[in-house]
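A short worksheet on the structure shown next.
Note that one protein chain of the assembly has been removed; the remaining protein chains are unaltered in position.
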Amino acid sequence: MRTFNFSRFLSSVRDAGLDGYMMVVGLIIVLVVLVMAVFAEFIAPYDPIKTVGMPVTPPSPEFPWGTDTIGRDVFSRVVYGSRTIMIVILMSTALSMAVGIPLGLISGYVGGPLDRVLSLVMDSIYAFPGLILAIAVAAMLGPGIYNTSISLAVVYIPTYFRMVRGQVLSLREQLFVEAARALGATDWRILRKYIFPNVFFIIAVVFSLNVADAILTEAGLSFLGLSVPAPTPDWGFDLKNGQRYFLSGKWWPVVFPGTMIILLALGFGLLGEGLNRMLGQKEVR
Amino acid sequence: MLLKVENLKKYFPVAKTFIERLLTREERYVRAVDGVSFHIEEGEVFSLVGESGSGKTTTGKLVLRLIEPTSGKVVFQGKDITSMGKKELRLMRRHMQIIYQDPYASLNPRMRVGEAIMDPLLIHRIAEGRDAKEMVLEMLEKVGLTPPETFFNSYPAYLSGGQRQRVAIARAMITRPKLVVADEPVSMIDVSLRASILDLMMDLRKEFGVAYLFITHDLAVAKYISDRIAIMYLGKIVELGRTKDLFKNPLHPYTKALLSAIPVPTPGKKKERLRLKGEIPSAIDIPPGCRFHPRCPMSFEPCDKEEPSLIEMEPGHFVACHLHR
Partner (left out) sequence: MLLEIDDLHVYYFTKRGVVRAVEGVSFQLDRAEILGVVGESGSGKSTLGLAIMNLVPSPGRIVKGSIKLDGKDLTKMSERELREIRGKEIAMVFQDPMTSLDPLMRIGDQIVETILAHEDISKEEAKRRALELLEEVGISKDRFNDYPHQLSGGMRQRVMIAMAISLNPKLIIADEPTTALDVIVQDQIMELFSKLRDEFGVAIILISHDLALELEVSDKIGVMYAGWLMELSRAEELAKKPLNPYARELLKAIPNVELEEQELVSIPGSPPDLHDPPPGCRFHPRCPDAMPICTKEEPPTKSIDGRFVKCWLYGG
């Protein structure tokens, strides 16, 4: 595995200009939310599931982001909500990758009927609009943090499968892969040492963009009440609850969770896109 | 005899268009290698010379069974490679290696030089850990990549074409194979550096006793290093012999044409050209009889009907041409 050289990283960010800054901005956003999630106990002033004030009170020194429909502190709920979403997202992504990547590697390398069948299955799943599919699976499985992760994972397995498979198909024909075969390497070794390391970068790039999409899908699920059950702090859920107060001018139950959803999705998006362009530059050279 | 190739053939089916698939049943083939036979002795440099489309590269890959032959036999160190099981074949690879033409594409970009050269040692359980590293460093010295530790840790992207080719050579030689197929190893290297790579290959041959199947389109290079040369045209060997004999007494019209067309760096050029008509036909529609006859300035009666076979004209010097019976 390559060792990570921080100063080299910094200089390549600077070289990449706008793309590099894009990536850094995204990275910062993601890190902030991550910190929020990990250190929620220290950041949030109140217990997110306890009623601590009058319902729907506007932002004040006591409650910096106001209170929600049941009198819980919006700020604390948002902070703890970051933990919820991060767990769901990271679990589901890990699951998607754990299933999609190996299948993509094997299917692409081995080819033949196995590949045809798997591609057919994956393409069919891929053809479904993400949210609809997530709803279908979530409805079947029921609420809960693990079930939600599974629902999301199912939606994104084909993404990793297709991307990895595509890379493997083109790598398979490369001269250095034939050279490895000529050395006497087994197929397994070729996959492990010659093909996978060349797929690795692609995965890193798609990962971020994928997560951005997953965040919005999760928010959709929780908006519909199909994600984690109340009273677990959850941005999408809070968004839905706060909705009915929005038109009467009580914006804070909606705006804060909503903004966080967009911000986090944006963060991952910028990170992924910036990384994509930075790496794209390198490959071109 | 280290290697014996018998009547090797490789036909590639030509993809049919939809209409063709409906209308005809017959299959068309690219007859890339159409009945090639030769042998290589231990420690010998045997060159396969031909233009692109002659089938020389395909032959090289067939010899190592990197492609499956359509028919024919390859016998290496007394064992029949062509009918060997996959596992046994894989283990045989330790003794027969390849160096490719393109030094930029033949190395894994994500593998350091040291790792790449070490891999064959690990694959064939020849050594591991520190012993393996020692062997790799020694090899790096031998191929002229010094200081070896620096090159050991470098990625191929930081090396020049000539250096990468040396890495490829190190990787091929580390298991001390008995046969190395070298497919145009210097054609993508700068002219001023070619001699050093060729000399390196010859030094290693002296030291390790390895034989080369050297594939090239450049007769001048072949002359410089080969013990014996075979000239290929459109999938078949048309002339084969010891280097000295071939150049002193070229028999086949194609050989003569090649020799006369090669640019020679001497002033007052304008040597006698043996002019050929037309161009190399595609390997799908091979001319009947002697496949060279449409371009041959000396073709006569039997040439368009009967395919000539390789006949020994003087000891070790074979030619397939009706002019020589």
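Read from first to last, the chains carry the letters A and B; within each, the first residue is number 1.
One rule holds in what follows: contacts are C-beta pairs under 8 Å (C-beta built on N, C-alpha and C of every residue); 3 or more make two chains touch, one makes a residue touch a chain.
Here the structure is a predicted model, which is why all the values come from computation and not from measurement.
Though it is not drawn, the left-out chain touches B in the full complex.
Across the entire complex, the residue among B:E42, B:E149 or B:D199 in touch with the chain not shown is B:D199. One of B:I262, B:I284 or B:I311 touches the chain omitted from the figure, and that residue is B:I262.
By the touch definition given at the top, chain B reaches the unshown chain through residues 51-52, 160-163, 190-199, 217-221, 223-224, 247, 257-259, 261-269, 273, 276, 279-280.
Methods note: only the chains that are shown with their structure count from here on.
Remark: chain A and chain B have CA centroids separated by 51 Å (rounded to whole angstrom). Across the interface of their complex, chain B is touched by residues 2, 174-176, 178-186, 189, 193-194, 197-198, 200 of chain A. Taken in their complex, chain B has these residues touching chain A: 64, 66, 90-94, 97-98, 100, 102, 105-111, 119-120, 123-124, 168, 171.
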